[in-house]
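The block underneath contains the structure these notes are about, expressed in structure tokens.
Only one protein chain is missing from this complex, and each of the others stays in its spot.
Moving on, here comes subunit A:
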Amino acid sequence: MSAILEPLSSVCLLLGSFLLLTGALGFLRFADFYARLHACGVTETLATALIILGLMLQATDSALPQFKLLLILLFVLFSSPTASHALAKAAWNAGVRPRDRRGRRDIALPPGDR
């Protein structure tokens, strides 16, 4: 049993770490606030889920740590996208608008918004 679970757990942990790394890279390299938020907000949710899944696959004597990790996973799945949404909304309300690499506006804005 552990011969299957151990490698599976490692794969999940490594994949999660790799995703976090890509998110950090995107956060440093992307052009404007929303692209950066997209880079780390999306990868973070999946990466955290993968890392928690990897930890859950580690063999233990009782099922209690797995249950606690499941609760943490559920909490992250709720809170992480909501936090990204709150950040994006706060930025939009504060007047931050999408821009491209040269600092120009990248998208057509809805009417009434300048």
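Quick note on the criterion: a residue touches a chain if its C-beta (ideal position, glycine included) is under 8 Å from a C-beta of that chain, and two chains touch if they have at least 3 such contacts; residues count from 1.
Methods note: contacts and distances are computed from a predicted model.
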Chain not displayed: protein name in its UniProt record ("Amino acid ABC transporter permease", "Propanediol/glycerol family dehydratase large subunit", "Tagatose 1,6-diphosphate aldolase" or "Na(+)/H(+) antiporter subunit B"): "Na(+)/H(+) antiporter subunit B"
Omitted-chain contact residue, chosen from A:Ser17, A:Thr60 or A:Ser79: A:Ser79
Interface with the unshown chain - residue positions in subunit A: 75, 78-79, 82, 85-86, 93
